[in-house]
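Below is one structure. I have some questions about it.
One chain of protein is taken out of this complex; the other chains stay put.
Chain lettering (A, B and C) follows the sequence in which the chains are written, and residue indices restart at 1 in each chain.
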Amino acid sequence: MSDLLFYLLATALVIFSLLAVHVPNLLHAAIALIASFFVTAAIYIMLEMEFLALAQIMLYIGGIVIFMLIIILLTTGIGEERRLPVTISRRLAGAGLAALFLGGLIVAFGRWTPPAPAGTNPAVSLDAIGLRLLATQNGFVVAFELISVLLLTALVGAVVIARKDKGETP
Amino acid sequence: MTLSHCIVLALILCAIGVYGLLSRRNLIGLLLSVEVMLNGANLNFAAFAHFRATDPVAGAIFPVFVMAVSACEMAVALAIVIALYRGRRQLDVRSLEELRG
Amino acid sequence: MSLLLLPDLFLLLLGVLVLALDLLHAKKPSASGSFHLSWTGLLLIFALLLALPYDQQFVWLGSYQVSGTSLLCKQLFILSALFTVWLARPYFRSGGNKRGRLAYQGEFYGIIIFASVGMFAVVSAGDLLTLFIGMELATIPLYILAGYHKNDHRASEAAMKYIVMGSLATGFMLFGLSFLYGAAGALDFAALKQAAMAAPASPLLGLGVCFIIAAVGFKLTLFPFHMWAPDVYDGAPTPVTAFIAVSSKATAIIFFLILFHGPLAALHTSLQMPLLLLAGATMTAGNLGALRQTRLRRFMGYSAIAQAGYLTMALVGPRAAAWSSILYYLLVYAAANFAAFFLIAIVGRDREEEFSSLRGMGKQNPGLAAVLMLTMFSLGGIPPLAGFLGKFLLFAAAAQQGYYAMVVFAALNSTISLYYYLLLVKEAYINEASEARPMLTVEPLQRTCLALLTTAMILLGLWPGYSDFVVTVLR
Partner (left out) sequence: MVEQILNHSYLALFFPLAGFIIIGLGLGRESRKLASAVAIAMATLALCSSLALAWAYKLTVLEQPGLYPDQTLVATRTSWLNFAPGMSADMGVLLDPISVMMLLVVTSIAFLVTIYSIGYMRHDPGFVRFFALLDLFVFAMLGLVLATNILQMFVFWELVGVSSYTLIGFWYEKPAAVAAAKKAFIVTRFADAFFLLGIIVISQQAGGFDFSLLNSPAIATLLNHQVAILGLDVNLLSLTSLLIFAGGWGKSAMFPLHVWLPDAMEGPTPVSSIIHSATMVVAGVYLTARMFPLFAAAPGTLTVIMTVGALTALFAAVIAITQKDIKRILAFSTLSQLGYMMFSLGVAKTTPGGDILVFGYSASMFHVFTHAFFKCMLFLGAGAVIHAVHAGDLEQMGGLRRRLPWTYCAMLTACLAIAGIFPFSGFWSKDAILLAALASGHLLVFAVALVTGGLTAFYMFRLFFLTFHGAPRHGHTDPEDPWMTCAIVILTVPTVFAGGLEHLFTATVIPALPAPLVHSQAAWLPWLASGVGLTAIAGAWALYGQGDLRLATRLCQRLGLAHRIIFNKFYLDEAYLFVTRRLIFAGLAQPAAWFDRQVVDGAMDLCATILQAGGQTIRCLQNGQLQVYLGAAIFGVFFLLTFVYLI
């Protein structure tokens, strides 16, 4: 049962992701990306990572994609990409290289034989995550602090770059 | 559903992202493709954490950090997109050809 | 807590202070408060770094470790940030550069400092997560900086190319880290080391290492991941180019050192072949690419690619040789590159940053031309300048593993590089072609910096005790 569900979800994920990178209309692509993120969240739940699923929906979908949608609307207008036709040869080249790449990856990965007892870990509880994030031993406090610095820098930088200055000559 | 299947799925997402990067012409489309790739990487972490890792919590936390990092990256990227768009009024990746040689 | 953490904390604090100070000056675009605060702060932190003991080790919260070697790396990063700040100063004044005045001075320095915090984190990381975040913090700010000439198409183009390539690198990095995590089962280096020793031939490790070499290869400009570099070097503002060329590259190579001579040391033997191939291809691509350039920053981009090849070659050496030769070379390379970029900044004040703008320098500014010649000789590896010993140590590190053919290949490559470095010297000594141009103006700050850098290039070559010192610290 759960296997079947996984394959269904995996197929959906691949299809939505393909749509996200393939459809000419950017708005549609962004919506496909949102859909693929939702499917990913579902897979996380299957992997017993509820916290991750939640973060996926709130952070990724709530943050990035909406942000991106706004930019798409702001800069290109709906359906802008129609004016940038992608030739079939370009698509083929891209697809060919990607397929080659994937082939290489899978062949390389195929050399790995998973160890025999293929059990699973117990579900990661939210408590464990919270405790680990702020643990003094083997925790992620430093990474947590660093990411705040990163956010601050990116914010400041993005404002500096995106801001339209007065009296600026184009 | 096994670990290998999950990883192959993640690798397929990576290749899809690569396909997008190579074939898209709109710069925002390129950024979308990168997101697909990062999503695949997160899936990888989650899969390893679920099936194999001795320290599954770490694998559950890592993707959250990845999301934050990619949010930063997108914020900066989109700011640059805006700056670029202001100057050129177009976002065709092929128009980026002033710097060459 | 320990004294050893102080530089990192002070640097963080300095970044915040610079940004805060800038808020006070929001109305005055050319206020110099943030500039003075930045460089004095950086200088003090450098002094602090020098004063700290090298023989102690401190692990903070299990994931942040400060040791003698990380202190040495941090000194390098601070120096690079310091010279970047000095180099950037004229760009915020009107008339300081032909491409136009930059705005948002405080933010610029703040971002440089925060990026340096990220580099600090890379050299101090104790687990893969901190390493990853540090690497991103050391990179994402650079995308912003590359596009700092907002109204210049070329700068925006450079920033765009940089961020797209960088994002791909981030994707590779994540896949690599996830495979390493899969192989080790945990994120800390100790677990990784154990896993690598237990099963060095695991394909998971192999995949992880491939992706990581690719990802860090972007930052180190290894062939064929180098292609963004000439474009970004060309489009970004000169101080940013210098910062990318020195700090970002140093971070990347130190990342490799930490990984391949630390947790993944068990794979070192099998890594040598791919690393050497990459190194050989990189130095050739860089040297050939530089042969026919006419734009100065683009030229420096290719030259930096070639240098990355030499650096990578030394990775195959034994641990002590690799660390000492690479750190020494980075120092030497930083001095020569900053000198070159100061010269480019001086030329770029009223002229295009092209080869032909150097003409007449030998007559009008003989001092500058002499510095140019020294810099190019140092980059080309001519004794007694520091570049020679740097290269010698790199080559010796590779030769210690018996890769003689590679050393000859690299040495011949450096002969090619001499050709184009001399091209620049020749240009400076050619007389003014047609129109009479005003003399180049050199600000006192630039003069001081150039004097410092030239002295460093000469002294490091004459008393190369530094590499010896690195070996002592490593023990």
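The working rule: contacts are C-beta pairs under 8 Å (C-beta built on N, C-alpha and C of every residue); 3 or more make two chains touch, one makes a residue touch a chain.
Everything quoted here is computed from the prediction, not taken from an experiment.
The chain we do not see here touches A, B, C in the full complex. Residue C:382 is the one among C:382, C:440, C:457 or C:473 that touches the chain missing from this view. Checked against the hidden chain, the listed residues A:8, A:74 or A:100 yield one contact partner: A:100. From the options C:267, C:346, C:450 or C:473, the residue with contact to the chain not on display is C:267. Seen from subunit B, the chain kept out of the figure touches residues 18, 21-23, 30, 93-94, 96-101.
Contact between subunit A and the unshown chain involves residues 93-94, 97-98, 100-101, 104-105, 107-108, 111.
The set of subunit C residues touching the chain not shown comprises 160-161, 164-165, 168, 172, 200-201, 203, 205-207, 209-211, 213-214, 217-218, 223-225, 227-228, 230-231, 267, 270-271, 273-274, 284-285, 288-292, 362, 377, 382-384, 388-389, 392, 395-396, 399-400, 404-405, 407-408, 411-412, 414-416, 418-419, 422, 426, 429-431, 463-465, 468, 471.
Keep in mind that, in the parts below, only the chains that are shown with their structure count from here on.
By number of C-beta pairs in contact, A-B leads over the other of A-B and A-C.
Separating the CA-averaged centres of subunit B and subunit C is a span of 26 Å. Centre-to-centre spacing of subunit A and subunit B amounts to 6 Å, using the average Cα coordinate of each chain.
Subunit C has its Cα centroid 30 Å from the Cα centroid of subunit A.
In subunit A, 105, 109, 112, 140, 143, 147, 150, 153-154, 157-158, 160-161, 170 are the positions where the chain touches two or more neighbouring chains simultaneously. Residue positions of subunit C with contacts to 2 or more other chains are 127, 129, 133, 136, 140, 143-144, 147, 150-151, 159. Per the touch definition, subunit C reaches subunit B in the complex via residues 127, 129, 132-133, 136, 140, 143-144, 147, 150-151, 153-154, 156-161, 163-164, 166-168, 170-171, 174-175, 177-179, 181-182, 185-187, 191, 230-232, 234-235, 293, 298.
Residues 1-9, 11-26, 28-29, 31-33, 35-36, 39, 42-43, 46-47, 49-53, 56-58, 60-61, 63-65, 67-76, 78-83, 85-87, 91-92 of subunit B touch subunit A in their complex. The touching residues of subunit C, when paired with subunit A in their complex, are 12, 15, 19, 60-64, 103-104, 107, 110-111, 114-115, 117-118, 121, 127, 129-130, 133-134, 136-137, 140-141, 143-145, 147-148, 150-151, 159, 188, 202-204, 206-207, 210.
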